[in-house]
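A single protein chain has been removed from this complex, and every other one stays in its place.
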Amino acid sequence: MLSMVVMFVGAVVGVALLLNLWRFMKGPHILDRIIALDTMYINAIALIVLLGLYMGSPLYYEGALFIAMLGFVSTSAVCKFLLRGDIIE
Amino acid sequence: MDHISILPVIVPAILGVIMLMPSLAKSMMLQRWLGFIGVVALVVISVLLLKTVSHETQVYVLGGWQPPFGIILLADRLSALLVALTSFLALCALMYSTAKDDSTGRFFYPLFMFQLMGINGAFLTGDAFNLFVFFEVLLIASYALLLHGGGKAKTAASVHYVLTNLVGSAFFLLALGTLYGTLGTLNIADMAARMPYLTAEQQTLAKAGGLLLLLVFGIKSAMLPLQFWLTQTYSAASAPVAALFAIMTKVGIYSIYRVFGSVFGEQAGDLAFMASAWIWPMAIGTIILGAIGVLAAPSLRMLTSNVVLISAGTLLLSFVINEGQSLSAGLYYLIHSTLVTGALFLIADQIAVQRGAAQDRFVVSKPMNQAPLLSGLYMLCAIAAVGLPPLSGFIGKAYILASVKNSTEQVWVWGSVLVASLMALIAFGRAGTAMFWHLSGNKPGKEKATPIQIAAIALLLLATPLLTIFAGPVTEFTEQAAADLYSSSAVIQQVIENSEGVSHGH
Amino acid sequence: MELVFSFCVGILTSCGVYLLLRGSTFSVVVGLTLLSYAVNLFLFSSGGLAVNSAPILGQNENVTDPLPQALVLTAIVIGFAMTAFAVILAIRARGDLGNDHVDGNPPELPDRYREGHH
Amino acid sequence: MNEIIASIFLLIGGAFLLIGSVGLSKLPDFYMRLHAPTKASTLGIGAILIGSIVFFFGQVSGITVKEILITLFLFLTAPITAHMLSKTALHTKIPPTEGTINADLFDKMRERESK
Amino acid sequence: MVIRYNRQRPSFFNFIFLFVIWILLTGSYSLGNVLLAVVLSIAIPAVVGGFQREGLRVRKHRKAFQYFLIMLSDIVLSNFVVAKQVLGKTSALKPGFIAIPLDMKEALPITLFASTISLTPGTVSTELSADRKTLYVHALHIEDEQELIASIKKRYEARLKEIFEC
């Protein structure tokens, strides 16, 4: 049963990702795209957690953890870029 | 266990790393000495290696993991020869650089050492992926060295050189993926051993993979139409770097020898020598392009770069003539051409320095401070490069020409090689008269080559009369080296069969 | 799934290759990055695809071919180093040569080809 | 039992993730869309992680609760991301939608950008 | 590698925080691992201690925990509210900015305050005034501006002031 739920939720997250993609493509502003990307990170985390559940293996959590950590770094770096041009001053 | 085969890789690596240590990084003098000791050590090591492999081909099993699973180094006469050549060239380049070039930017010596590590690794490795890794080591080091000294020309050349090679590396990986996917192994000898058992379908895939490798090595060896990066890069590099780069195209050529001489060698069934059909026209084209470029060249460095092209084409040809029967001739020519182009780049630098604004361009200029010396050295270099007696070029050329037996091949090989020689003859004649004889005023500048620079050039040039005089033993060696190439797979197969189970030290 | 996978590899390759052939250094770097994604996926899949068989002993019953993974790891690292170098070189070239064209001198084209983009 | 509880959490999580993404697609201006990732990250991802914890609680020997760590990271970073994004939006003068209450604050907030 | 050591008293909160994280990460309770956790939880703040810019620390640990629970429940509750708003007619929403006057000066509590606001759906902290006196917030739907400001201040700011005694 769980695996069916996981598959289903996975599909839902997949749809969510496509919606993010839609927003990404639509924009209109670059920041809209950045939000879309940021949301994609979160959905990707969910996807990896689901993958772990599906496979019954906790091997993939570091992946999720990494996206959580690193998504922040790249999004904030992009913001800094837009704010200051120079991200490491 | 004889560790001699690993030394050409790790000695420069360790020295390079040590030179990065803060206390050493600050002292140019210490770095010079360390660098000099390092290359001298490499020369000694490679002589010992030559001696060892003349006795028996060395298979060095890294980490004790038996082939084909672990990585092995393969030191046979062929690889040892190239390592020795590299070491000698490096010695001269390094000597030359100590006069001035080493301090025109940071990290010259560490990079120089890493460059040697990469080149030697590429020559010695018996593993296809490891070859990729060492290609990358030597490439990244060469990128950095190419920029050494700074200036717009170097930057512009670097952009082309770097981006081209990055594309090459991508295709290298595609090729390796394809070959691993069909052959299931990375050890070159094991790949060769598995070739006969491929199905027809797998063969087509292996062929695609192999040809992609040819593309990659072709870029490195500047095979037409993959050559466009070469002249710009070589003529922009600072002199000792350009001299060292003389061996770089040879890495590509060596890799072609290695891979297409074993994996796609005789035993490969339908794929035996499958690259030859491609190499033929490209090699001929390379020679012709080089011949055109030699005459068109506006400066000595450009001319030399085109000589590199000619020699690359010739070396590629030597691999396909009579299905590899002329490889021995190619190897002789390889030694010769590497040393001579190395020397030419160094001489070009001195000429450029002493001629002031005219640089090494073929225009009227003030006389050189050390004109007699330089003209003598230039003359020797030119004679050798054109392939005229009494220096080694003529033996290499005649040896290659004489090894062509089939008359269709003769038409192409002789035609291109002889025309290229003629162009080189005319070009070097014109260049020499323009630079040394066509003078304005009679007041030379103050610039002067230091004795060590002269010694570096002389050392390189000394090799060519020696190559002529001892052509007998040398060609005997190259014959055996060529034979080693074709038997290397069998040797390693022997090692694979002899090591039962895991030979790892547990 | 293999079909979809290889389709993606093909698309990535095409996109990478197209960008490689552009004139500005940044585009080329982007192209190289795309191409290296394609190459890594290609190399990764050369031993075949497998789910739920990570090459960690004691985790799964079946273990997929670990070798391509190790190779790709090496390739990623090297690719990173090379990309980094190329990026900084692009900056340097812009500084030294005054523009971002790969040849250091932009071709003279009719104006209609050169509308600027932000 | 574990499975059922886990499934419920997963479904909730999935639903909120979807809602977050729907919001992102649907909401009319940037400042409103900014709310979407926080939605997805908080309850959506939280529920899925709880589902995971519940599921693995009985499965694997020992309790691995890295999910908590992931949540912690997200809780620490998501607000900052949102803050940075809005800061940037103000900086780049993305106007709020018509009818935004206190739209005059927009210029006030931009004060530190114009210095 | 020279790191200028910032002479700070080791923070118990930091220690516990890191210790727990290590245990969570490794999922192992063996003696060796616990010892390692202790060592790391002391060593890491010591090494990177130089990066802590302010000496402010949590004073009321129980209050802090309380605050955390309140926040969690707020997140869950407001999520449902916002879900309804998003799924409903978006044109009916009344988005807007609000300016919250701050009673705190310290960076850490302000950050936590702003983060809490952002984490609870429906509100996002958009900007902090340069004098740290005002926090600007964007809300997805504003019924009563003043009430919203007051409730936020009361629910979170007051508690944070207590926790950090500032």
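To keep things simple, chains are lettered A, B, C, D and E as they appear, and every chain counts its residues starting from 1.
Just so it is clear, a contact is a pair of C-beta atoms (placed from the backbone, for glycine too) under 8 Å apart; a residue touches a chain by one contact, two chains touch by 3 or more.
Basically, contacts and distances are computed from a predicted model.
S.K.: What name does the UniProt record list for the absent chain among "Heme exporter protein D", "Monovalent cation/H+ antiporter subunit A", "Phosphate transport system permease protein" or "Phosphoribosylformylglycinamidine synthase subunit PurS"?
M.R.: "Monovalent cation/H+ antiporter subunit A"
S.K.: What shown chains does the left-out chain touch?
M.R.: Within the full complex, the chain not displayed touches A, B, C, D, E.
S.K.: Using the touch definition from the top, which of B:Thr52, B:Ser103, B:Gln202 or B:Gln267 touches the missing chain?
M.R.: Considering the complete complex, B:Gln202 is the one touching the chain left out.
S.K.: Using the document's contact rule, name the residues of subunit A that touch the chain not shown here.
M.R.: Touching the missing chain: residues 7, 10-11, 13-15, 17-18, 21, 24-25, 30, 33-34, 37, 40-41, 44, 47-48, 50-51, 59-60, 62-63, 65-67, 69-70, 72-74, 76-78, 80-89.
S.K.: Can you list where subunit D touches the absent chain?
M.R.: These residues touch the chain not displayed: 73, 76-77, 79-80, 83-84, 87, 91-93, 112-115.
S.K.: Considering the entire assembly, which residues of subunit C contact the chain that has been omitted?
M.R.: The missing chain touches subunit C at positions 1-31, 33-34, 37-38, 40-42, 44-60, 63-67, 69-74, 76-78, 80-85, 87-92, 94-95, 99-103, 106-107, 109, 113-118.
Going forward, only the chains that are shown with their structure count from here on.
S.K.: Using the contact definition given at the top, which chains are in touch with both subunit B and subunit C?
M.R.: Under the touch definition, subunit B and subunit C have no mutual neighbours whatsoever.
S.K.: Which groups of chains are still linked by touch once subunit D is set aside?
M.R.: A, B, C | E
S.K.: Look at all chain centres (mean of CA atoms) and spot the one farthest from the centre of subunit C.
M.R.: Max centre-to-centre separation from subunit C belongs to E.
S.K.: Once you find the CA centre of subunit A and the CA centre of subunit E, what distance in Å lies between them?
M.R.: 22
S.K.: Distance from the CA centroid of subunit B to that of subunit E, rounded to the nearest Å?
M.R.: Here the centre of subunit E sits 62 Å away from the centre of subunit B.
S.K.: Please compute the C-alpha centroid of subunit B, do the same for subunit D, then give the distance between them in whole Å.
M.R.: Their C-alpha centroids are separated by 57 Å.
S.K.: Where does subunit B touch two or more other chains at once, residue-wise?
M.R.: Residues: none.
S.K.: Among the residues of subunit E, which ones contact at least 2 other chains?
M.R.: none
S.K.: Of all residues in subunit D, which touch subunit E in the complex?
M.R.: Touching subunit E from subunit D are residues 16, 19, 22-23, 26-29, 31-32, 34-35, 38-39, 42-43, 46, 62-66, 68-69, 72, 75-76, 78-80, 82-83, 86-87, 89-90, 96-97, 99-103, 105-106, 108-109, 111-112, 115.
S.K.: Which of the residues in subunit A end up touching subunit D in this complex?
M.R.: 1-2, 5-6, 8-9, 12-13, 15-17, 19-20, 22-23, 29, 31-32, 34-36, 38-39, 42-43, 45-46, 49-50, 52-53, 56, 58, 61-62, 64-65, 68-69, 71-72, 75-76, 79-80, 82-83
S.K.: Residues of subunit B touching subunit C in their complex?
M.R.: 129, 133, 136, 140, 143, 151-152, 155-156, 158-160, 162-163, 166-167, 169-170, 173-174, 176-178, 180-181, 186
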